[in-house]
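Heads up, the thing below is written out as structure tokens.
As you look at this complex, bear in mind that one protein chain is not there, while each of the others sits in place.
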Amino acid sequence: MSWTLIFQHLYLVIMATIGTIVIGLPLGVLAYLNKSFNRLILWSVDILQTLPALALLGVIMVFIGGNSLTVIIGLILYSLLPIVRNTYVGLTNIDPAIKEAATAMGMGKFYKLIHVELPLAFPVVFTGIRIAVVTSIGVAVFGTFVGGGGLGSVIYRGIHIQNMNLIMSGTLSLMAMAIIFDFSMAWIEKKLYQK
Amino acid sequence: MIEYKNIHKEYQGVSVINNINFKINNGEFVVLIGPSGCGKTTTLKMLNRLIKIDSGEIYIDNKNIMEVDIENLRRNIGYVIQQIGLFPNMTIEENICVVPKLLKWDKDKCNNRVHELLSMVSMPYEQYAKKYPKELSGGQQQRIGVLRAIAAKPPIILMDEPFGALDPITRDILQDEVKDLQKKLNLTVIFVTHDMDEAIKLADTIIFMDKGDILQIASPEEMLRAPANEIISEFMGKRGNFLDAENMACSDLMRTPVFTIKDDKKTLECIEIMKKRQIDSLIVVDKAGIFQGVVTIESIRSKGKAGEKINSLISKDFPTVLQDDVGKTAFDLLMDKKYDYVIVLTRDNSVVGIITKSSLAKALASVVWGEM
Partner (left out) sequence: MQYFFSTYGQMLLKAVFTHFYYVLISVSIGFCIALLLGILLSRIPKYSKIIIPIISIFQTIPGIVFIGILFIYIGMVPTTVIIALSIYAIFPILKNTYVGICEVPEPYKEAARGCGMSQFQILTRVELPIALPTIISGLRMSTVYTVSWAVLAAMIGLGGLGEFIYRGVGTNNNILIIAGAIPAAIMAICLGLLIDYVQKLVTPRGLREENSK
């Protein structure tokens, strides 16, 4: 097994996470700002996460063929839930007194959001990002079935040729990756909450 | 009778209860008081064995509690905590019935008991029994907490700052209710608080603790009059101010408005009123509001006839004070203990108020700690 596969896996996860943040954060903010959208948005991302991963990837493949972009789009859709939900919850749970104070100081809605609410909600959003990353690392394994590469292909090949070593090396790299990301991000999270 | 003998407790080598001894009689209302961390909760919870005793023994009716089955012991001691702790997954009715059910009472008996208890605190069964704790206010929840504790008719009730989280008005009402229940059911209550006002109002005996020691065991009056040492007087406020209280007039100590009845009322009517208000005497005035005397439930029971007017049953033999008499007069009359209250009159004998132990305590407390 080569490092290339590990980097490939990382590439899928990181690209997907960036995508999820870019899409999920505004969706979460929208859900917070607009009460009529909030049910629809939260319900949709919940359904997306409920879909079986390989089914989701299969359907995307129908549209754009099998490659790493298929996997990245799949991962984005799959991990929207934690980021959207945490953005929404983080913003909703800010102490109303602080929001009121900001309004009383004459901040506009948008200014207040950027300068007060989002910074305060950030630790909760970050927790969502962590969950999204760790989930993506696992789900990216399905990538191999739609030609996306990554560590899934090592495990898959190991199963096919019944080679325990191959399976183990793939699995352990995967576990290590998940644990390293989880722990280091949890550590940052703790710092964020302490502030 | 409850007896603590040489009770000692330590945590990680630090002693928190230092060989304390005391006795509590049946039907006594004992309040444990002292600064935070002095060991009140620890002392209390050792009785139902929620906290292990390191050395010493506790006896209930001469039986060492360590020799009683732990669950049986607890089922026979009511327990009320500050956080209320009603089970959120159970209805009010189910909460009240927890201990009766553990004791395997049958359904009817449980059901009757719930009706009886809810009516005692004027919470209609139909309205409240099927509700869940979070659907009640804090005061109502703790009322149910108290009912849960007394449901299986335990002779002893432990209460750990039960009203500490309630607003002052609700607290006051619940204090009255608990005191009433305790008297009516002849319960032995051990009650933890750090609020001297509450202790004075409720206690027959106050046990003052500090740093794991008992500093004084005394009635509220005695503790007010003669605190055993600096720490206690410090805790009760600046003692110097207390002298001002002696210069207070009776009108400063009384409770108003006061409930009176006209002297042409019939006996049965009076009994009805007494039952409803759960009191055993009524103050009688004439048409012009002039004080005539007092009718008691006993005199109606022993001498009264149905349908008769109460004129002949009015007793003049009841302590009264004038509203500008010095407070000490009322205090002394009350400490006589024969009467629950003293009637306050104007110069032309109309009734303006009554002084009870709790109105007295409240007035004194307001002198000690300022307006409450």
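Letters A and B mark the chains in the order given here, with residues in each chain numbered from 1 onward.
The rule we apply is simple: contacts are C-beta pairs under 8 Å (C-beta built on N, C-alpha and C of every residue); 3 or more make two chains touch, one makes a residue touch a chain.
Quantities reported herein were computed from a predicted structural model and do not represent experimental measurements.
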item	value
Which displayed chains the hidden chain touches across the whole complex	A, B
Given B:81, B:192 or B:365, the one touching the chain that is not displayed	B:81
Among A:75, A:91, A:113 or A:134, residue touching the chain not depicted	A:134
Contact partner of the left-out chain, one of B:2, B:33 or B:73	B:73
On chain A, residues whose C-beta touches the chain left out of the figure	39, 42, 47, 49-56, 58-59, 61-62, 66, 134, 137-138, 141, 145-146, 152, 155-156, 158-159, 162, 164, 167, 170-171, 174-175, 178-179, 182
Positions on chain B contacted by the hidden chain, ascending	48, 50, 71-77, 79, 81, 83-91, 98-99, 102, 132-135, 148, 158
